[in-house]
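All protein chains of the complex are present and in place, except for one that has been dropped.
As written, the chain order gives the labels A and B, with residue 1 at the start of each chain.
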Amino acid sequence: MSEMWINMGPQHPMTHGLWNLRVKIDGEMILDVDPEMGYLHRGIEKISEDRHYNEVITLMDRCCYVAGLAWEHLYIIASEEALHLEAPERALYLRVLCEEFQRLASHLMWYAAFVQDIGLMSPFLYGMRDRDLILDLLQSYTGARMTYEYMRVGGVRSDLPPGFTDRTRKVLDWLNARFVEYDQLCLGSDIFHKRCDGLGILKANDCVAHGVTGPMLRSAGVPRDLRRDRPYAVYDQLEFDIAHADTADVTGRYLVRMEEMRQSLRILRQVVDWLDRHPGPVMADQLPRWLGAPYAPVGNEGYLLKRHYPKGLGFSAVEEPHGEAQAYVVNEGGEHPYRVKFRSPVFANISAARQYLIGYRVADIPPIMGSVDVCVGEVDR
Amino acid sequence: MQPDDVSRVLAPALGPKLLAVEPFAGMAGRVRFERGAALELFPRVRDDLGFRHLSMVGGIDWVDHREVFYVVWSDAAHQYLLLSTDVPADNPRVETASGVWPSANWHERETWELVGIEFDNHPDLRHLLTPDGYEFRPLLRSFKLHEPEELEVKTRHV
Partner (left out) sequence: MSTITLYSVAYGLASLLLGALGSILPGAARAAVTNVDVVTGLGVLIFAAILLAASMLNTIVLIWWERKLLGRFMDRRGAMHVGYAGLLQNFADGFKLFRKDTVKPREADALGFFTGPAAYMVTSMIIFGVLPISTGWNSGALPLSLLLALAIFSFAPLFIFVSAWSSNNKYSLMGGMRSAAQMIAYEVPLLLAVVAVVIVSGSFSLTTIVYEQQNYWYWGPLFVALIVFVAAMLAEMERIPFDLPEAEAELVEGWNTEYGGMLFAFFMLADYLRALVGSILVVLLFLGGWTMPSWVPSAATSFPLAGIFWFMLKTYLVFGVFVWIRASLPRVRTDQLLRVGWNRMIPLSLLAVFLAAVLVTVKCVWPFGCVPSMGV
């Protein structure tokens, strides 16, 4: 067979989203790749310029449909910085709760999709089943399963329902037991190792040069995690380890993500314990009216009437399930942000596709791209 | 790392082309430089200051001029640094950073197509998020959201 280009996408089972991986192949060997993005471009950065600060949160859920709360968190931190506002401590813990739930949900979704990419059928259902437990918990306090709109500039929308922490502990125990099964189904299989070991290798230096972050970078032996290296919210008060592996291949990424889920369980236990002990407000007292404050603080009605536009720049970086997400919010004094810029970790991870795909086989594309964990919503924004 | 540390390293080499190093909350600082100094500045930031990881490139349209900003990260200092330069609106052009940080490649493609900033010597300046032949720059302030325009967009693969 001579060389030819094939389009893997935009509708292809490998893509898990809407993008196009153009692959130049000779027989089964990959000679060149050229990812094409933009099929899901909705101009979220542009729409944000036309919205109130709290209205942008809706868009953040649509940024990444498996980790909406992590993106809300990212945006909230940056805009609070740009608006010079602070959220109460309980709200910060609730945000960490959200983000870790999202990490679990996202990684479970990744697990389900990844094992299906290498042809394992049953664990796909197991991953989806266990992800649903997380979604049920999220639904019980945010009211939604995928598009939450839970966080607010200056806090979070609502407190937890009664009995939530006990239910959470049950789910955490269940998941902890399931992860053993997950590992048996994958690592216990010789075919899994045949399909994943030594595949899609991206060494640490290449990762750094090409802006690759998250589990891909950690699987290359660089234990870099913004939750520890540049703590935000209340991560500096929580105990957890940074998962990392040295193989820099698909198996390494699998191990890193599984360990991250275990660490998430550990973090969540600490967070729900703290939330049990420390009741309190979840919204800042004094918020400018144009933010759409949920209630008028008693004795401070005059403040609400006064239009008060502070200027400021806000930057935030969050360890999203896929890697390192950043937001840059420019507040030029006004009801709307002047410019919002987001950095998606998957964007950078895909941009390095040439580095970790060329030289492998067509059949290796699904495991490799599966281990990258593509979420097109946040790439195209 | 503080803004003073940054300017101590950069100022001798760049001289007046380094406009200022301002403090920035949560970062090592915000380096403002003349756009002509890009090629001198980037290797120094990467090698001398240790910011080996370029995370983000973006552009802001300030109507009378445009701003290009770069966010870089240092593993040693565990800090971000913001680099920013102003380019005139009638000739929005700056040297590419992709020779120094390969990760700038896609970020610059995106900035080029959305904010309309030309990156000189970019290896592969094609449309990324918008279709080929799309001639609007959506993130410019002159692109109004509520005034739909007649678009004729070429498809990518015929």
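One rule holds in what follows: contacts are C-beta pairs under 8 Å (C-beta built on N, C-alpha and C of every residue); 3 or more make two chains touch, one makes a residue touch a chain.
What you see is a predicted model; the values in this text were computed from it and never measured.
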Touched by the hidden chain, restricted to displayed chains: A
Candidate in contact with the missing chain, chosen from A:192, A:240 or A:328: A:192
Residue touching the undisplayed chain, where the options are A:44, A:94 or A:118: A:118
Contact footprint on chain A, counting only the chain that is left out: 1, 4, 6, 8, 12-14, 28, 115-122, 124-126, 129, 185, 189, 191-192, 194-195, 361-366
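Just so we're on the same page, only the chains that are shown with their structure count from here on.
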Touching residues (chain side chain B, partner chain A) in the complex: 24-27, 52-56, 58, 60-61, 69, 71, 75, 78-80, 82, 101-103, 105-107, 114, 127-131, 138-139, 143, 145-146, 156-157
Residues of chain A touching chain B in the complex: 7, 36-38, 41, 43, 45-47, 49-50, 81, 208-213, 222, 224, 229-230, 313, 315-317, 324, 326, 328, 330, 338-339, 341, 343, 347-348, 351-352, 380-381
